[in-house]
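Here the complex is missing a single protein chain, while all its other protein chains stay put.
Right, subunit A next:
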Amino acid sequence: MLAPLTRKPLYLAIALGSLLPVSALANTAVTPESVVSHYADIAHATFEDARTSAQTLNTRIDALLEAPSAETLAAARQAWLQARVPYQQSEVFRFGNSVVDNWEGQLNAWPLDEGMIDYVASSDYQHELGNAGATANIVANTAIEIGGETLDVSNITPNLLADLNEIGGSEANVATGYHAIEFLLWGQDLNGFDAGNGERPATDYMAGEECTGGSCERRRDYLDAVSDLLVYDLEWMVAQWAPAQEGTYRQAFLAEPAQEGLRRMLFGMGSLSLGELAGERMKVALEANSYEDEHDCFSDNTHNSHFYNGMGVQNVYLGEYKRLDGSVVEGPSLSDLLAETDPELDATLRNQLNASMAELNDIKLAAEAESSPMAFDMMIAPSNETGASLINDAIMALVIQTNSIEQAADTLGLTQLQPDDAGHAF
């Protein structure tokens, strides 16, 4: 087994050495072993794309900091949106693979009390009740007090931000990751259920008298450090899934019986479909009419985050991943394996995955429509029947496919879907 991972200084633990390219077409027979091995290939390719797109984001952020302007800010935002495409597809690897689940809090923690990071409009800011860090404002202060303890934050580094993430034990104290960067690029969305997202001006990154929002130097340091950390963290995860390397998660994963690998695959698909995507990310926001529970709330990119979450589930089942460069990683799949014993169930599940992707695509189309686009935070407004029905249809499709995922597990002889170490009390 791997040594327990320390979460904070992930970037110090990056495995060195060049990474081998994934062989795209594995023309092997379909066995549980080949399916599980190919799953690791897909994970590797997905995280590689997440890293590559995060590197681009980092470069664009450097360009923004070099010459802050509406154009360089727009280019950085565009890179952030692109970086979400592979990352959201990678989330299916979280559940069941503790190496991912223990790591992802530093990358995709949400929802956040963004007042810990930078200025917020106090009239429009609702933080977690009882969270001492919710108004710490690291950008504006060289020392912050959380839970009676004073912390020196004068020197903003990736390491410091990693240490500050979830400080005080509150999951809302998000100092790092995609959503921290999203907040620093877009700012608060002050439009509630109405059209529009965050409108942070590029001048928030100007030096000297042109600076808006105050403490521009520290905000620049923050954005620089937090985007560096994202790249470091993704490099670490790519290395964990790299083939032919000693001491990686992949090596430990493939040393387990193949049935265990299949179980983790199906557990990830079901957990992301039902509890996370249908539940936390859609149903809660809709039923409570709560834009605080919108996933990408600063950028209003939530429709894409949901869409690519769904695609990740489908990728794992079909053993296919379309890379950012357009090439396709494909090989022995769960679908192939299930078809050998129950072709009907395989066809049903494939149809259901297509159906849920169609529903998620309807949300995406509505949000990106040229005339009167309806973003996710508009869909969840009280009495928006069109929006509610778009979201409810997607939720229902995800529920239905989860049922078949359970049946697939049963058919493949996987009786205990729960991972041994997930800490759920059952």
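Some notes on this structure:
Methods note: contacts are C-beta pairs under 8 Å (C-beta built on N, C-alpha and C of every residue); 3 or more make two chains touch, one makes a residue touch a chain; residues count from 1.
Here is the rule we go by: contacts and distances are computed from a predicted model.
Between the listed names "Imelysin family protein", "Teichoic acid D-alanyltransferase", "ABC transporter permease" or "DNA modification/repair radical SAM protein", the UniProt record for the complex's undisplayed chain reads "Imelysin family protein". If you put the hidden chain back, the residue from A:Q78, A:Q126 or A:S327 that touches it is A:Q126. The chain not shown here is touched by just one of A:E171, A:E320, A:D342 or A:D393, and that residue is A:E171. Residue in contact with the omitted chain (choice from A:Q240, A:S271, A:S333 or A:T348): A:S271. Taking the complete complex into account, A:V284 is the one of A:L254, A:V284 or A:L324 that touches the chain left out. Interface residues of subunit A facing the missing partner chain: 94-95, 101, 104-105, 109-111, 126-131, 147, 166, 168-172, 267, 270-272, 274-280, 283-284, 287-290, 292-293, 382-383, 395-396, 398-399, 402-403, 405-406, 409-410, 415-418, 424-426.
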